[in-house]
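Quick one: this structure, given as structure tokens, is what I'll be asking you about.
Moving on to chain A:
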Amino acid sequence: MEWIADWLFIIPLAPLVAAAVNFLLGRWWIRDRAHWIAVPAVGISFLASIPAFLAVARQHGPLTQHLYTWIPAGDFQVPVTLYVDQLTAVMLLVVTGVSFLVHLYSVGYIDGDSGYHRFFAYLPLFVFSMVMLVLASNFLVLFVFWEAVGLCSYLLIGFWFRRRSAADAAKKAFIVNRIGDFGFGIGVMLLFVTLGTLNYAEVFERVETLSAGTVTAIALLLFTGAVGKSAQVPLFVWLPDAMEGPTPVSALIHAATMVTAGIFMVARTHPIFVASPTAMLVVAIVGAITAFIAATIAVTQYDIKRVVAYSTVSQLGYMAIALGAGAWIAAIFHLFTHAFFKALLFLGSGSVMHGLHDELDMRRMGGLKRYMPLTYWTFLIGAAANAGILPLAGFWSKDEIIVGAWVAGYPVIALIALAAAFFTSLYMFRAVFMTFHGEERFDRAHLHPHDPPWTMSVPLVVLAAGAALAGFVGVPPEQGWFHHLLEPVFEGTAHHEVSPVTTLAFGAISTVIALAGLYAAAAAYVLGAISPAAVAERLGPLYRLAYNKWYFDDIYQRLIVEPARGFATFLWRQIDVGIIDAAVNGAASLVVWTSQLWRRAQTGLVANYVLAIALGTVIIVGAYLVAGSNLFR
Partner candidate 1 sequence: MDWEALIISYLFGFVLLNVLLLLMAYMTWFERRLVAFFQDRIGPNRTGPFGLLQPIADAVKLISKEDIVPANADRLIFLVAPLLSFVLAPLGALVVPFGESITLFGRQINLYVIDINVAALYFLAVGSMGVYGIILGGYASGNRYSLLGALRSTAQVISYELVLGLSLVGIFILTGSLSLVEILRAQQRTLVLGGLELPNWFILSQPLAFVLFLIAAVAETNRAPFDLPEAETELIAGYFTEYSGFRFSFYFLAEYINMIVVSLIAATLFLGGIDGPFADGIWWLAAKAFIFLFFYVWLRATLPRFRYDQLMGLAWKVLLPLALINIGMTGLVRLWGIGAL
Partner candidate 2 sequence: MSELTTAHFLFLSAALFIIGMVGVLTRRNVLIIFMCVELMLNAVNVSFIGFAWEQNALTGQIFALFVIAVAAAEAVIGLGIVMALSRRLDTVDIDEVRQLRE
């Protein structure tokens, strides 16, 4: 398998070529055949990732391939080198695998859209960017593709750009991400200023030489980037709006590419975070708040995709908790399992939408179990996995995170995470029950729900299998195959011993909590024992708080957007029009005025111009002769 070290470039190249071909030729030649290129290309990428993974797993050492030197500026060398260690290998499998399934799904989903070729140009470009982000061996390359991922998400969220809401959502995603990226960029610059290098290996080697304050600053700035990309509080607002993009894009963003980038980045740069306990604590706290807030919001939403979206935010919060608690492997493990069930949930809701002609509101669904059995069962598996029901994938990884937080000495955070787990289970099963159980609340006269075509159902089945089984690579907890695989990467970080008793205890607790959530959902939406409306009434302000997403958007609107707009208006009215334009216009008027004097010389007669030229020639030649220039002697 070692031969793959020379062929690593295939992994990013295949999607790039697909993107380029569809981009350049798509409009007038490829059109509806765009998937003929894109799907196999991402497939190739996935197939090439497998030997890379096997090689890394077998030899326990990283693979590198130097492609070229991007910036050779004296001492400052930025090589583009592909770097695959265990962490990257896992990410590669997740990214390319999920992306491939999403591509396959998209063939059926986007079929017939006038932007078909455009979609299949952006999608591989997204995969390329993410793969390069994962493969980077250097902060600058990482940053470039960090931005490229942002750009692709902008393009894809705004794919239906004729819809104002989609265009706005795309802009929102881009701008919110830019805020995080700004911090990230400063962090990278700070690294370069203090250490003089941007290569991972050298940075991690020298990070100990820095003062505690500097490391904390760098770590927090880097984490700002992760907050933006991975949708943590307070920058998570873009992710639910990103639902405006086509559903496969949501699946891609939520499961494989975009949002995992932040988690991956923190894990990748863990030596920096390990050097700063303060930063670790901040990460854990932000994660806990995110997990809880997002879970509560998800409970109150009616838009099926938004429920799943807030669920993503919440799960990303869990990953951040793990990162902050130093349970690195648990974070990656959750990322890995989450990719399966989150992609599954999105594709599942996509096929619900497909069956119901783009219906999104769960209040107008119900009883779909009978019409779309395949979608139902796969969605159920995904939901159960997300809710952490034993023995599905989510249970193992989430449980490990909570245990990790507990043993790392963050009991409060562990408790918050447990509370969030209850809400997770509640909103997940709420979604299942509202959508698939109960009476049919959709317009049965016009809508005939049905399971989707094979290109869409195959990914569902594959992902459902993954969601059910992926957890077992990490069994038994803390000692699983997955942990042994990733251990070399996180060698040398403090490792808290976990006693089997703790593990078992927390396993039992979270199972109970998950089942409690399941029961609550069933009671409210299937058995009818509880009236959701009455509960909402009782909770009053708390319910409204959650329903309005904790007023984050409104606060931003009031505190940032409106003052910024006001300031911009001031600049426009006063500075731009009053001073700059006035100066420019004044200069122009001056020119006009002086030109009025000179225009008399313009007779419009070519003959006169020619005469002037000839006169000039005679004078210049004469001047040369008289001045005794050496032109002629």
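Picked so that all candidates are chains of the complex that A comes from, given by their letters.
In this text, a contact is a pair of C-beta atoms (placed from the backbone, for glycine too) under 8 Å apart; a residue touches a chain by one contact, two chains touch by 3 or more; residues count from 1.
Predicted model, so just to flag it, every value in this text is computed and none were measured.
Here chain A is shown alone, and of the candidates 1 or 2 it touches 2 within this complex.
Against candidate 2, the residues of chain A that register as touching in their complex are 602-607, 609-611, 614.
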